[in-house]
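One protein chain omitted, others in place.
Just so it is clear, A, B, C, D and E label the chains in written order, and each chain counts residues from 1 on its own.
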Amino acid sequence: MTTLGIVKRNITRADKAAVDKLGRFGVATVHEAMGRVGLMQPYMRPIYSGALLSGTAVTVLLHPGDNWMMHVVAEQIQPGDVVIAALSADNCDGFFGDLLATSFMARGAKALIIDAGVRDVRELTAMGFPVWSKGISAKGTIKSTLGSVNIPVVCAGVSVNPGDAMVADDDGVVVVPAEWAQKVADAAEAREANEGEKRAKLAAGVFGLDMYNMREPLAKAGLKYID
Amino acid sequence: MTTLGIVKRNITRADKAAVDKLGRFGVATVHEAMGRVGLMQPYMRPIYSGALLSGTAVTVLLHPGDNWMMHVVAEQIQPGDVVIAALSADNCDGFFGDLLATSFMARGAKALIIDAGVRDVRELTAMGFPVWSKGISAKGTIKSTLGSVNIPVVCAGVSVNPGDAMVADDDGVVVVPAEWAQKVADAAEAREANEGEKRAKLAAGVFGLDMYNMREPLAKAGLKYID
Amino acid sequence: MTTLGIVKRNITRADKAAVDKLGRFGVATVHEAMGRVGLMQPYMRPIYSGALLSGTAVTVLLHPGDNWMMHVVAEQIQPGDVVIAALSADNCDGFFGDLLATSFMARGAKALIIDAGVRDVRELTAMGFPVWSKGISAKGTIKSTLGSVNIPVVCAGVSVNPGDAMVADDDGVVVVPAEWAQKVADAAEAREANEGEKRAKLAAGVFGLDMYNMREPLAKAGLKYID
Amino acid sequence: MTTLGIVKRNITRADKAAVDKLGRFGVATVHEAMGRVGLMQPYMRPIYSGALLSGTAVTVLLHPGDNWMMHVVAEQIQPGDVVIAALSADNCDGFFGDLLATSFMARGAKALIIDAGVRDVRELTAMGFPVWSKGISAKGTIKSTLGSVNIPVVCAGVSVNPGDAMVADDDGVVVVPAEWAQKVADAAEAREANEGEKRAKLAAGVFGLDMYNMREPLAKAGLKYID
Amino acid sequence: MTTLGIVKRNITRADKAAVDKLGRFGVATVHEAMGRVGLMQPYMRPIYSGALLSGTAVTVLLHPGDNWMMHVVAEQIQPGDVVIAALSADNCDGFFGDLLATSFMARGAKALIIDAGVRDVRELTAMGFPVWSKGISAKGTIKSTLGSVNIPVVCAGVSVNPGDAMVADDDGVVVVPAEWAQKVADAAEAREANEGEKRAKLAAGVFGLDMYNMREPLAKAGLKYID
Partner (left out) sequence: MTTLGIVKRNITRADKAAVDKLGRFGVATVHEAMGRVGLMQPYMRPIYSGALLSGTAVTVLLHPGDNWMMHVVAEQIQPGDVVIAALSADNCDGFFGDLLATSFMARGAKALIIDAGVRDVRELTAMGFPVWSKGISAKGTIKSTLGSVNIPVVCAGVSVNPGDAMVADDDGVVVVPAEWAQKVADAAEAREANEGEKRAKLAAGVFGLDMYNMREPLAKAGLKYID
């Protein structure tokens, strides 16, 4: 009856080419391309600015104050993966630091996305290992309780299945279901191509009001100009 | 590629007898019986104290500031259901008031659990329609954007599938997957029976230290008594 | 150049009959009737449940940790007034307790609405003096710095001018500009009349989908029903 | 070098008569009488309204997600004590429910004050066991890590030493150092006597401006009355 | 009776020379010079560090999850303006990204100050378009509901009138009413001149205690030195 104490070794990862392609677009573009779903809560912030990446999810469910399963998930990482750490209850202790990051990097992990706290942020920044987290805390954790690895989890308000495509940047984190990865990547590409043209027009002084043909619907909705 | 704009009419609801049985226990007991998973974030609070209920989930996904789908979900309610309203992004407007409550009650709904705000709380209290929400706000919403009904949602940090068993009281809200409902109800019953005996002992002055045989493990862990 | 240190004695209060009429409707109804503006932030909560009232605003601007001007505003209260206390910066100390409440009641004040903390809530509840506040704190305040009385203020995110009509209940607080009071009261009345009929239909099992003719626009927007 | 894993059995409790006397006054009065120090953060709220009590502190230091020491502290409770539970890091799980409350009550505890979450609030309310807490959560805790009992702790932002006098009501919680208990009780008594007279004057319509002789200092500070 | 659906085209902007002069001082200095009013809530943070600017306000009122009026306000921008975006209710979606920024920059806008979320922060940073916001979110918004442009608004707790002078830096945002701009700029200049001298003294080891003649008032207030 429980989903605790399980490590799933074989998971189906989203198509690598599709995931790589997703990494060329920002989170906002991917989120739009997918129909405005899949976005983690905006409290998830990067520990340093400027990172933009995509990867495939390996998931881990942790309990408050206990990071034992972080060592278990490390063994399940494959190159190109992003570790998604969910919590069974709200907690902001520092579940992850430079030693675990060293281990994750040795396995080929591209990032950690954790609905809790991290520590050693100066070292993590120097190592170039990006983390999106709920907070920063030096508070250490114990190794006492079983969670699970590679089960479906809810992280920062969004469902993540093992193998899903993840995209993260300064705007936050979005989850793309594995089976949608290619279509979303294509839609994002189309959207971005489209944006280039729009950007040029706007830079030239064209109004969005005209470019998007908004004047008529605005008037119809009752907008009044006064002096 | 999207899950928006869909209303699923036929869902498999958790076994009625099991759901009713779950309603005899509080959220804390059910949550323990299930292995400490499935609990919504503690920001979900009842609009009035003292309610305890169980029911089957019909789900609705809403967008910030838009409650159009609330009218769509009303039609999908069957007696004994609890409406679970999730949001595509953080928002605390008042998505629900006494008129919708009248409609939901007429359909046999037992409660609303919403990861957003509600209003008309004085009237809802008088009507005896319990709501667990993220907040209270008189701010109304528009009817402009499609969400979905009876798709899997994440509500207050927990995955809810249509038909899942819900238990709610003053301690919060817990989701019991439909297929676990009977087993969890049985486990809760066993747990509660067990608790009666423990309660009697503790009331008689027996220490938990002795009743749970904790003195030895505490000493082994290094606990020192000083004067 | 400053608005500090001023007490305006003569203010134009909203029409008494209109203000009284507004008090027959809840905050949600008034807020809707006014076009969904004027609502204070939802962190403003009543210290006890069940109060519903309207009144005319006398305003006071306070500084963090300093309630000196509360004594100054007391003298400007007329029967039927509600004191609106704004802060020059975020602070949640207890600016108001049972002594000031005694003074305000003696002057005919109907309530206090304060963007800060209050104390003596057990006594205030027993006295039946309703307060909407940002929080509860026993922390006292000093009497050292000048604020102002009856100047325009921003309280909990909304502009309040002296004399404006205030409506408050369990859903929160709404500000009705004095010059709109009669029209808003009339609009609220029309709205509520209208709601009675709707409520009866919904209670009889009519769907909002039909009552509001939503099926066609929903289908047009792309809503799909599946089994 | 550590303060963990220690249980101090003999502590010096504040004078019983002084503690009882403190319980006749509200938190706001005691806090004022002590010079506006010792107040816990205002996020500490009672699980039900109307309680007012005083008692002597027995302290316990807990770790996030772990309530093992709650059973250890139970044995150290004497009639008239209030248990003060501090956390080594921010956490809002449910550390305490009706079973522990039964045990604490059997020992003569008057209340629990905990800088974390509690559960079974419906049962605790029915039992009449008051709790001031940071929140309510059904999330259970493990029993794995040593904390300490009857060491000095910081609870909700305030230092508490074992044996200190605690006063709690709807306004919050205040800590009175054991050695100050009598003096603070006397000062609170004097203050309250004084308040009765003030209250009568204010109720009769006397302004605080006159009763406290504020008009001159206000004018000196530059207060201007305009029409 | 409503202020929605209005675009005011002609507004009186604060004197350009005064606004430019204000931009030479930081927010803290301007805020002090104005008598400690007009400061937005401190949750308003810049998306990147180091910006310091002044400009004239064009205002826009938006609804949760709806940025339609952002395109309407774009047309009202004149070189040197700062767009002030207020919300009718609390919401942190991403109302603004690189496309709108391109349009605003093409119109000569110097910054956006928005009581909600923004996205594309990496791009905005690269473009050098500063934004002060309540948060960062990739969540997009719809274009469905009318707000208004160039009406008085409350943004982050402060009243802003179209044409007011705005000053923003790493400390936050302050609003200077248009008619005060010159006087406040002069007062800020005087204050800053004064600060240079003080800074030199303090750097040379002079105590503020002596420089500000605080020893006597401190002793009078009862300050005691002990060893």
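Quick note on the criterion: contacts are C-beta pairs under 8 Å (C-beta built on N, C-alpha and C of every residue); 3 or more make two chains touch, one makes a residue touch a chain.
From a predicted model like this one, the values you see are computed outputs, not experimental measurements.
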Response to the item:
Missing chain -> touching shown chains A, C, D, E
Discussion item. For a quick check of understanding: of D:F104, D:W132 or D:W180, which residue touches the chain that isn't displayed?
Written reply: D:W180
Discussion item. Among C:N10, C:S144 or C:N194, exactly one should touch the missing chain; which is it?
Written reply: C:S144
Worksheet entry | Hidden partner interface residues of chain D, rising order | 1-4, 34-37, 39, 41-42, 63, 88-90, 152, 154, 157-159, 180, 183-184, 187
Worksheet item: If you put the missing chain back, which residues of chain C would it touch?
Response: 63-66, 88-93, 137, 139, 142, 144-145
Discussion item. Even though one chain is hidden, which residues of chain E still touch it in the full complex?
Written reply: 26-28, 31-32, 36, 39, 42, 45, 49-50, 52, 169-172, 174, 195, 198-199, 202-205, 207-209, 212, 214, 218, 221-227
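In the analysis below, only the chains that are shown with their structure count from here on.
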Worksheet, complete the sentence: So, in whole Å, the Cα centroid of chain C is separated from that of chain E by 27
Response to the item:
Taking each chain's mean CA coordinate, chain D and chain E are separated, in whole Å, by 41
Response to the item:
Chain centres from averaged Cα atoms put chain A and chain D apart, in whole Å, by 42
Worksheet entry | Residues of chain E engaged with two or more neighbouring chains | 63, 88-90, 92, 137, 139, 145
Discussion item. Building nodes from the protein chains and edges from chain pairs that touch, which of line, ring, star, complete or other describes the result?
Written reply: other
